[in-house]
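In this view, the complex is presented without one of its protein chains, the others remaining in place.
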Amino acid sequence: MSDHGTTHSDTLSAGAGAHGADSHADHAPHGGSIRTYIAVFIALCVLTSGSFMTYTELWRTHFSSHVGWAFMMAISCSKAMLVILFFMHLKYEANWKYVLTIPAGFMSVFLALMLVPDIGMRFWHYSHERLEFCALPQNTSHAAPGHAAPPAPTTAAPATNPAPEAPSEHEGK
Amino acid sequence: MSEHDPHQHSNSGHSDAGHSDAGHGHVKLEYQPALPLSNGKTIMWLFLSTEIMFFAGLIGTYIVLRFGAVAWPEPHTVHLSEPIGAFNTFVLICSSVTVVLALECARANKAAAAKGWMVLTFVLGCVFLGVKGYEYNAKFSHGIYPKLPRSQIWEKAGIRYVAAVRDRLDQVITEISTDLTVAGGPKTAEGRQQLALDTQAAEVQKKIAKFQADLKQPSDKTEGETAAANALAAENKKLDEIKAQMPLTIARDLKQRVRKVELLSAQQPALFASKNPALPPPGQATLDALAEEIYPPHHSEFTPEGDPHAMKPNPPEGINDRYPWLKLPIKISGGNMWASTYFLLTGFHALHVIVGLIVFAIMLTLTLNASRAGMIENIGLYWHFVDLVWIFLFPLLYLF
Amino acid sequence: MSITAEGFHAQEAVHAHGHAGLGKFIGTYVFSRDHKIIGIQFLFSTLLWFLIGGLLALGVRWQLAWPWSNDMPLVSKMFFAHTGGQISPEFYTMMFTMHATVMIFFVIIPILAGAFGNYLIPLMIGADDMAFPTLNMLSYWFMWPSFLCIIASFFVHGGAAAAGWTSYPTLAALQEASPGGHMGQTLWLLGVTFAGVASMLGSVNYMTTIIQMRAPGMTMFRLPLTIWAMFITAVLQAFALPVLTAAGFMQLLDRSVGTGFFLPDGATANNAPYATGGGQPLLWQHLFWFYSHPAVYIMILPAMGMVSDIIACFARKPIFGYKPMVYSIAGIAGLGFVVWGHHMFISGMNPYLGMTFMVATIMIALPSAIKVFNWLGTLWGGKIQFTTAMLFAVSFVSMFIIGGLSGIFMAATPIDIFIHDTYFIVAHFHYVLFAGTAMGVFGSIYFWFPKMFGRTMNEFWGKVHFLLTFMFLNGVFFPMHILGVVGFPRRLADPYQYETFHHLLGMNRFITYCAIGMVCSQSIFAINFIYSIFFGPVAGRNPWHANSLEWCCPSPPGHGNFDFQPIVYRGPYEYGSPEVQTDYYPQHQPPPEGAAPATERYMDG
Partner (left out) sequence: MGKFWSFVFFLVPVLGVGLFVVAMNFHSLPLLNHWFPEDVSASGHVIDQLFMTILVLTGVVFVATEVCLAFFLWRYDAKANRDPVRYMHGSHTLEVVWTVLPAATLFFIAIYQMNAWADAKIRQPKDAGVIVEVRGRQFEWRFRYPGPDGKFNTPDDIHWDTDLHVPVDEEVLVHLKSEDVLHSFFLPNMRVKQDAVPGMMIPVWFRPTKIGSWDLVCAELCGWGHYKMRGRITVQSRADFDAWLVEIANKQHATQADATATADAAKPAK
């Protein structure tokens, strides 16, 4: 396909025509040099040890877990960007990279986000029976007004119906 | 799926205006210039975007379940070791570098060097899997895995938990006792071991009896007696050793445990009398004590004022540590959900690693010169993606 | 334009030449890497499954018309002897579960993307085959484990899956909860996963082919709408399907290993031990519909594309608003990703989330409306030829209007409270999927049959088939709206025990009579189809005088498709162009000497 390197204007992405034709003539090694790879490798190692730092007591004594999460996610994203840009050569590719990667990235984040109000906050709606089974909520302060905060399970007597010795009693007919 | 790619690539790479096999059409067709990519690379990127969605489904599930859960176990409770995870991250990063170096060498037509880097990549991938296997084993050996029927890991110690423990103990006792009496020999490994040990013990006992008889014989109290006495002592010791190994002993111990549970029920009638709502709720402390006896949590709480080195180097052993074959239900808050997501995410990631390794193994049989550069690039893209997934999995699973 | 009469057997002769023997036959017709053979393999397989799915539907209808009757003709004695000839409630749940599964995963999706996608994409864009022929072959053969799983599930202990095609946990995830909950449900999940892998392999291949292998001059905006629809469908599949695959694996693990993704603590059924999962049943619904809502567009977009081609061809007029058509396909696909929650309005989902999903859902009616108006615009001022293909295509438009409009009721959350899970929704999706897609597929079969087999189908019997199908399908599905308004719930083996629905038996009998008629009238199609393959009148290269590229190669096309290098000069809908004498102007036909370059004409200047 690259034989047609001179006319790229008709591609899926309207913008794909913008890149210079000559930069992609043939499969010229358009990756970085070995030196770049080594630099990226070192950066990745440094970043990894950075996120590993959150494991040490020094970090834990100074920062709350939320800060740690944000920090680690930031580090992960930077690492991912490094890998994508240099190892996967996306830095050197034409504009098709946006068409292909942005929708996928967007959709994956969107999926997780849309699940949050329903699944990620679901323990607001736990039934009494379910709370009986699960451990104490770690922080009930999450519960917003308007949503019933889960009742503390230990204060209530066990459900009247289920009996551990005889689950068969549960059977319908 | 990715392993199709390298094969495809050879006849549909950038010289794919037509298909090379002879009988294929009369006309070699030309095409409208499109993306500046080979077909192989195009489909690899498209495939990777489907993979992004696949892992988005899995990781998204983990995130929402985790933050929607009321409790989540500490890494140490579930025997998760951050340094090992960090080491594996390092291994994968290295393999990413080696594969990209293999590509550079192949592009420069340095086939031998390319092959060398490729071998290194393969080895690193295997190391990753090995470490993963070691980690899995650490979980399995402590009974941390999802299991049917769904009673392995419990959120908290409650009356139903006690019931599950008792059910399991009953089951074990029945298994062992039926196993020992069943015609045609025992079915389980424990049973067979038991039988073998029984036979051994019987033989040793016979010997002991003989020695004892010998000793009673009036004889010249010479070396013979001392030797016999020594031999007797040795045999007695052997017997003790055998007995120590005997599952029957364990079963006896088990029965003691069961009795303990029953004693508990006598002391704490409320624990088991769930039907009577008039009684006060069962003492959570008692239940927790029981749960801790079976599977003590491996505390790793860092507190600002506490000494970080207070983390117990040798965490206390519970019944489950001493007798792993008992497979008693254990209590880990949020443990089942943790085990489900952990094994799901790492399992699918490991599957991807295995697929990559298979392709690497195939590649190692080829000469990796410039003509294979496209192929290496494609498998490299896949391998970097696998690395990418791990970059997110490591902090999410180990450090959060 | 030379029209050579090249029959079906000509191709065989080419292949048979010098290579007699079984191995060659298998290589050519069984494990073929030729996209045309694969497309036809998909077509035959899916038509066979269509029959199975239809018969399952008849079983469901029979139970609703004559509940617990023990005198079903033939079937009672053959299959239900152990229950005294009655359909057992267990079997009833299996029937509708498998009807939906078969129709969705084994008929509609593979017949559109697998059969027509495979057959038409390379031909219409001017390629000699798919970009990856072997991958393409694999995508067909990956369907087979899936077929086998589904077939086998009828014969395993406990029977087939019986948790609905949506496979909602905890009913589907707790082995003890349903009779088909043991092996049947597991096989179901495996089958769907395999079908998913097959679709996924297909879709990345289609995208690569469409992006990379277009004939010279075939710009993206000269592609026939069929190809646009196939392209967007492939995008939908590539993005949505992996999520279902992930969810399917999770449910499989819940069932077989004991994880708890979809099982809350304490869930139990039928003496099962308490689940200690900590999971969320609603999570499955989210993940499932994240795929399955885009999947309903996967199930109709290709039909929309093909119908557009057929309508333009037989109205002898350029398609009205080509670009708006393309944009509306893309719009449907884009919006299709953000509306899955409308399947879950009453599922216990966060009601605020319901509101956002409602707005998105109602807005998705917009691109559909634009498409309908454009089809009407295409018909307006044309010279309409009433061929069988055209009749089916027009009926697609007519029926899609009904299906689309009834969707607005469901999208309206307060109304959905009442009509959710009633026959109103059954009517809605059958209007879209059967009266819409299936009619579009029939039309496409009549339209592209000459290209596939070199012969044309009988027009008279085709029209009889159309008339009967059209009448009966409206007889079956239109009254279901009324049932839904009464609140008649779906998936109920015997709704008449409820006082509220007691009087609806008569209407259900009417529906069943029509359903029997509809299934029977398909025999006309079957006979016409098989007869025409062997004895139909031989068709030339371009029997319909159509424009797109597939009509310029022999019928059926040989290996490699084109016997000359096609070069594209214009869009595919230049019917009635003043530039040429004929009323059609094929894409590859060079413009006459000295002619002014073609410009697109619009009503408003």
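We just call them A, B and C in the order they show up, numbering each chain from 1.
Please note the rule applied: a contact is a pair of C-beta atoms (placed from the backbone, for glycine too) under 8 Å apart; a residue touches a chain by one contact, two chains touch by 3 or more.
Everything quoted here is computed from the prediction, not taken from an experiment.
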Fill in: Residue among C:127, C:143, C:177 or C:452 touching the omitted chain
C:177
Worksheet entry | Options C:242, C:305 or C:318, residue touching the unrepresented chain | C:318
Fill in: Sole contact to the chain not displayed, among C:341, C:354, C:462 or C:557
C:354
Worksheet entry | On chain A, residues whose C-beta touches the chain left out of the figure | 122, 125-130, 148, 156-157, 159-160, 170, 172
Discussion item. Take the complete complex as the reference. Which residues in chain C touch the chain that isn't displayed?
Written reply: 88-90, 92-93, 162-164, 168, 170-171, 174, 177-179, 264-270, 280-282, 315-324, 346-348, 351-352, 354-355, 358-359, 362-363, 365-366, 369-370, 372-374, 376-377, 379-386, 391, 394-395, 397-398, 401-402, 405-406, 408-409, 412-415, 417-418, 420-422, 467, 470, 474, 478-479, 481-482, 485-487, 489, 491-495, 497-500, 503-504, 506-507, 573, 575-578, 583, 600-604
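The rule we apply is simple: only the chains that are shown with their structure count from here on.
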Response to the item:
The pair out of A-B and A-C sharing more C-beta contacts is A-B
Practice prompt. Go ahead and note the Å separation of the Cα centroids belonging to chain B and chain C.
Written response: 43
Discussion item. Centroid of chain A to centroid of chain B, CA atoms only: how many Å?
Written reply: 24
Discussion item. Need the CA-centroid distance for the pair chain A / chain C, whole Å please.
Written reply: 34
Worksheet item: Which residues belonging to chain B are in contact with no fewer than two other chains?
Response: 16, 31-32, 34-35, 37, 39, 46, 49, 53, 55-57, 61, 64-65, 68-69, 155, 160, 164, 334
Discussion item. Residues of chain A that contact two or more other chains, please.
Written reply: 1, 10-12, 103-104, 107, 111, 115, 119, 121-122, 132-134, 162
Worksheet, complete the sentence: Touching chain C in the complex, chain A uses residues 1, 10-12, 103-104, 107, 110-111, 114-115, 117-119, 121-122, 125, 129-130, 132-134, 162, 167-168, 170-172
Fill in: Complex contacts: residues of chain C adjacent to chain A
211-212, 219-220, 239, 243, 264-266, 268, 270-271, 273-274, 276, 278, 280, 282-283, 286, 290, 337-338, 341, 348-350, 352-353
Fill in: Interface residues, chain B side, partner chain A - complex
14, 16, 31-39, 45-46, 49, 52-53, 55-57, 59-61, 63-65, 67-72, 82-83, 86, 89-90, 93-94, 96-97, 100-101, 103-104, 107-108, 155-156, 158-160, 162-164, 272, 274-275, 277, 279, 281-282, 284, 302, 304, 308, 333-334, 373-374, 377, 380-381, 384-385, 387-388, 391-392, 394-395, 398-400
